[in-house]
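Working notes, structure below.
All protein chains of the complex are present and in place, except for one that has been dropped.
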């Protein structure tokens, strides 16, 4: 069913809220004139509710289907977490209330920090970053500050493997570093030799994703860390794939100096169509003093919130990354998730995530082309060799999955293999669901190889929209609705 | 997408809840042996959530489409009401707590009773009936009791118009009354003459729906009430269609002795796929003393709950209709709805409901056959004369509406016209939505008249299921899932 | 008004289309004397959300909520923990704002869960078939009594003294008006009644409850055998459905009809409603069963699908000859039940039942240690009766003043029966911590 834009549903005179009259008509606007109008549409509540409910029905989501989007960790989002985040004691408190009135909130942040530190084996954590990339920024700023404190401000080169998320080089550049790319090995890993070849006394740090974006654990990670450390650099670990190792491997034991943790991946705070996220960063002893403001400390009358450098004691915070104190709503959800799993359950999370991915890999590798020898970690990487000569592109293949009721996997990432198809089932899919998925994928692969190109090129057929023209969107961007000229309105009404 | 039964998704060993160990293994079962097992399926939470979310997507609902089901009053269900019903102070209190710990709950019931009494002009209201038909039972039991108290237990005949809801005669029979049917007039109304012809000293009461099930206000209602009263009977009014007159007409002014109010219709408590409802019954002075237990009274230390006849003072309650005190959850929602509308808004509810129905009637009467001259009240009644010769049945027509995105209207009810099509838009549909609906209906009517029988007979095409075989369902009822024999399981797995 | 989409401009244009000049003209059939000229007096005008929230929140705040105090109140409604996902699914508009599934093609969601619900109820009760829910346990019991009479055309009804008095009263009210002969037994707090002795060839049915109001357990196999030998139907009532995870099913004992209050699974306390009545019976009685039924069938393409069925029993077809006047069920409460029970599963339900029993056993032991207090029951599930040295109603009030909700005094249910004043019904569920129990013990010691 078609759904017009909310602006096209404008019903002047309708109201969606009932407000009382103001207590006074007196104004004190300091000489400014009240705005003549904004131009918003008017609708009654029933029409607004129906509009957004109907829009929601045009989405795929974890709640409705397996969503094996590689690198994105689309796992079940428990509703308990939503309920907890909405407790008035968390949802209805202001960040600038007196600290004595928010002791429970500070305690929650402290508890979450304890979990993150204990799980990773790291001594400190910066809680305020708003998302993964923001966490990267936090980590690199801490490295920047530590280097400056060491008097080594000349270290401005950052090593980034070819296979990295785009956020890694972007973040490095954002901090004023130059990016030096480490080529990928044949086997999808980074070799200690390749790293050593790049090391030098201008290297600030390496940014390594582990498990990496090919879904592989970097076997030489400790040697790489040692080499970087020996060369005076730091080891920033991109924790986007921490889901694969949580409870089984502590990043501290790998020589990590800083790692962000996507609470919206590993700890299941909902993705919500693109956010909000939350990206706390665990820090080694070397970097801990530079963690940004604000942070929670144990004070003499309970918990204290350090908001200014002058109150930070021996710490040398590099600054502030975000308004207020971080993504509290996500903290509550993440802690609810951690408490629900416990130490035993979190270890099982990693085990099952890896098991599920390897099961998919093992069950598909004879019909699709696996990019690397297994075992993989939490995601299975295929490439488009199996489609060679069929005319079917990875995009076509993905769209055909939609008609079978699945959200496609990640395509064309990582860049180190041709026509990547990155499948991350996550630990919250059952074997039954995986078996159905595997059956569908095998069926599609065989169909492609059998030469049914038309089927793939016409996909998706069952969606509210067929394939969309992205080129037109980018060439002549239409980024907002504009009220049609009166003439057009008349024409439309006459239709 | 297909969705298996929850039993077919059984995954033995999976759990959907995590429970602690019991504090003791000691049992005191009085000699009974613990049950060996129940046979329930086991699933983890993600699979349960996905299952029911996917099931939900197979439903039409007010939130997603206009739902003009005549006589059912499918109006917008505000989420504020849901939020209020979930306040722990209402949702998390036990009916048998000491009354001093539930004063707010009793006050709420008292406030709702005040609103109902004030709106209807009636002196009393019985709050406990669980739904409309249960309210009818309450009203007829009060009449039964009043007649007994008058020593007129021989009055056992109940007059019910042909056009009545099936619940009316069923309820009368349920109370041990005999049912005497009043034929409908040509104009869809009940005439005072027809009633008078049936009156006699064995008549207990008349059950009259007003506005009636043809969507018409009974113009002779007061004369009928007077005649029944003069003959020593009572006037039970079926309030299912109170939505059409709330705030504009007080049932007390029409001579009503008892009327149930469907909170889930007029006052928008959600239908929830068939319930729960709530059916308080307003009562005249004559019937008030016989209202059932329990009820709320103003005591000396606050509100009191009268649960036993011995505490009822001068009242002579006819008994008890339901466990505990009534549908509290529905009371909260209904009061939230009433407060939101206020006296001004409720009057507007009736006005707009009637206006919307007449607009539909006026806009369709040239292409569909209106059963009666307008104006109608809150619903517009058509019959199948306009389909004559087309081969299209009302059922076919209804199914074709589904493919256009609308839930069909009520069909084949009321029984007084042939092939009834009863459309109730309600007051919460906008003119824009009505215009689209009218356009679709005109289009379908013209299509039917133009002879496109195949289109209608093949409808619906776009639903998860085509037309279902109701005859087979009734002839060989399969009312539950039964675990397949092991052999069948094997066969299924091999598919 | 935020819920009313028509604007004044809409109204004018619509009136023009209709061909009248005011809405009043549409109400022309209303007798003049009954036409209100304006809004009804004595009621406030419309309020915004904030104002409504504040008004109702003030009322809600005057009540003592179960989650905030040591809480042991039962007697037919029980405080259990319901997983958060249950309510979230319930609030989906597709379930919340749809109607009775009369158009099966666009209501397969509702129909399939009803079919699942019916199957779950049949499994729990150990019976062949179940309907798609009743208003609550009490009204379901009255319907069961009427159904039994339809089956065996007899008129006498024996009600156990262990039956919840509300259920008894609803049966008396509802079936009494039909002229049935209701024989309610004296409150059986000692678990000593002999019902088999009361059965005769005029008896239509006997209604028993397990656990009984007083928490007692019994094996009804012998009663069922005796009843069946005389053509009497046995109706077994369960007011705490969680008990069916631990106790033998009524079906296994030979029940003909089983009625349960389903509130405990999926549904909050809600001050007594809405709840959900479960109703199950044997295959052979299915066409005498009241209430809505969902059945499996196939669609035009031969695919499995679900429809409402056997509606020829129902009022909208049969009118005064219907098996019941019921039109509305308790659909949304049934959905909550179904989702929660699906989350529990076999292991969860059994585990939950064991925790409930273990907590009750522990509490009973603790209370037995108080001087002058004795536990009346031999066996019980999660609720039992204690005998106090003082009037239970007063003790409960005093404990309420200390923010302890101790249970239900039997005298509140039987104000007219002598000798019950010192009896108190106490329930323990999974929500009760040992600290809660100790608080009750301490509180009792203080006020006794």
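As written, the chains take the letters A, B and C, and residue 1 is the first residue of each chain.
Operating definition for what follows: contacts are C-beta pairs under 8 Å (C-beta built on N, C-alpha and C of every residue); 3 or more make two chains touch, one makes a residue touch a chain.
No experiment lies behind these values; they were computed from the predicted model shown.
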{"item": "Visible chains that the absent chain touches, using the contact criterion stated earlier", "value": "A, B, C"}
{"item": "Omitted-chain contact residue, chosen from A:209, A:356, A:371 or A:390", "value": "A:356"}
{"item": "Candidate in contact with the missing chain, chosen from B:43, B:61, B:74 or B:459", "value": "B:43"}
{"item": "Positions on chain B where the hidden chain makes contact", "value": "11-20, 43-47, 49, 53, 78-80, 82-83"}
{"item": "For chain C, the residues touching the chain missing from this view", "value": "2, 49-50, 53, 81, 83-84, 88, 91-92, 343, 430-431"}
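Just so it is clear, only the chains that are shown with their structure count from here on.
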{"item": "Length of the line joining the C-alpha centres of chain A and chain C, rounded to whole Å", "value": "46"}
{"item": "Whole-Å separation of chain centres (CA-atom averages), chain B against chain C", "value": "19"}
{"item": "Averaged-CA centre spacing for the pair chain B and chain A, given as whole angstrom", "value": "47"}
{"item": "Per-residue overlap in chain B, given as positions that touch at least 2 other chains", "value": "14, 43, 45, 49, 53, 57, 62-64, 76, 78-79, 340, 428-431, 433"}
{"item": "Shared-contact residues (touching 2 or more other chains) in chain C", "value": "1-6, 10, 46-47, 49, 51, 83, 85, 87, 93"}
